[in-house]
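Here the complex is missing one protein chain, while the rest keep their positions.
The block that comes next holds subunit A.
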């Protein structure tokens, strides 16, 4: 087709499918697991979610870039994903908070963008055959060569991506939830707890939430040992989200296993999977994962449904749960485990993102629950 003649970028999948489109952002060639996100808003947050490390992300909503990029809303220092694929890029954004266009942002961040392809057709392919490795290039537009590269690339399974995105050293966090994050300006709680957050590739909004509910937060790298963490004398430990397969992260699992029972623990996403592994469960790779802001989750303790933000490709296998794990939340779409707690130790976790960003705020109560758990564990009563 003549389409190819004017194309400036090509995405090829390991299954042999090829998509020609126009390049934006940076140029070059990258390999990654191709996944899709169904959220209609929040591309700025998605781009900067470190959990997308190693992935080429396509947005199902076709118009991306409409409101530009603003640095109040980002979730980390910069994009860690491999590439970004959209149907139509907006080059003239309109929003009172916009600081620069998506195109400029990605160019500066060195991320390749692809626009103009039939993203729905790509998504349908991923849905039916599962997440697949792809190569996106602006320098090599030969389909056969790209397909060969995609087929030769290693799978995301078994890779440790955490060490690519975690911070090199500890730091403390003080920023609270910003403008527009709540309906009305809220009085934040006085600081009452010290929480160590283990950063496997953490989204900043988790930290903003922890600070908002009264935590002084020390962020430590994902490779920190239990001894290092205990030395900080925290009231509780938080296990962050992060990219990729949890099983190869044996150092993290060991740390959590050593912390279990000693301190209240709260995990989100990868942190949830690692808690599960530490408690003796197994994880598996989902066919194409959950990525979006409309996933319904049933809270089994009160039978209420929360609409949640999600981004994960792996999940805890329900068939491998040890006796001391109680499932607290389930996904209504596919019945996968979305939340659990240990019955004999002060630890709980959710697979989804209560900090939202991007996504609904239905589950923000979990940060309060973490505080209650720390109160309970310290024998303190909540003021």
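Everything below uses one rule, namely that a residue touches a chain if its C-beta (ideal position, glycine included) is under 8 Å from a C-beta of that chain, and two chains touch if they have at least 3 such contacts; residues count from 1.
Throughout what follows, contacts and distances are computed from a predicted model.
The listed choices are "Carbamoyl phosphate synthase large chain", "Spermidine/putrescine transport system permease protein", "ABC transporter domain-containing protein" or "LLM class flavin-dependent oxidoreductase"; the UniProt protein name belonging to the chain that is not shown reads "Carbamoyl phosphate synthase large chain".
Annotation: of A:102, A:325, A:357 or A:374, A:357 touches the absent chain (contact as defined above). Of the candidate positions A:135, A:217, A:249 or A:298, contact with the hidden chain is made by A:298.
Taking the complete complex into account, A:88 is the one of A:15, A:29 or A:88 that touches the chain left out. Against the chain not displayed here, subunit A makes contact via residues 1-3, 5-6, 36, 38-42, 44-45, 60-63, 66-67, 70, 72-73, 87-88, 90, 92-97, 117-121, 123-124, 127, 178-184, 292-296, 298, 303-305, 307, 332-333, 356-361.
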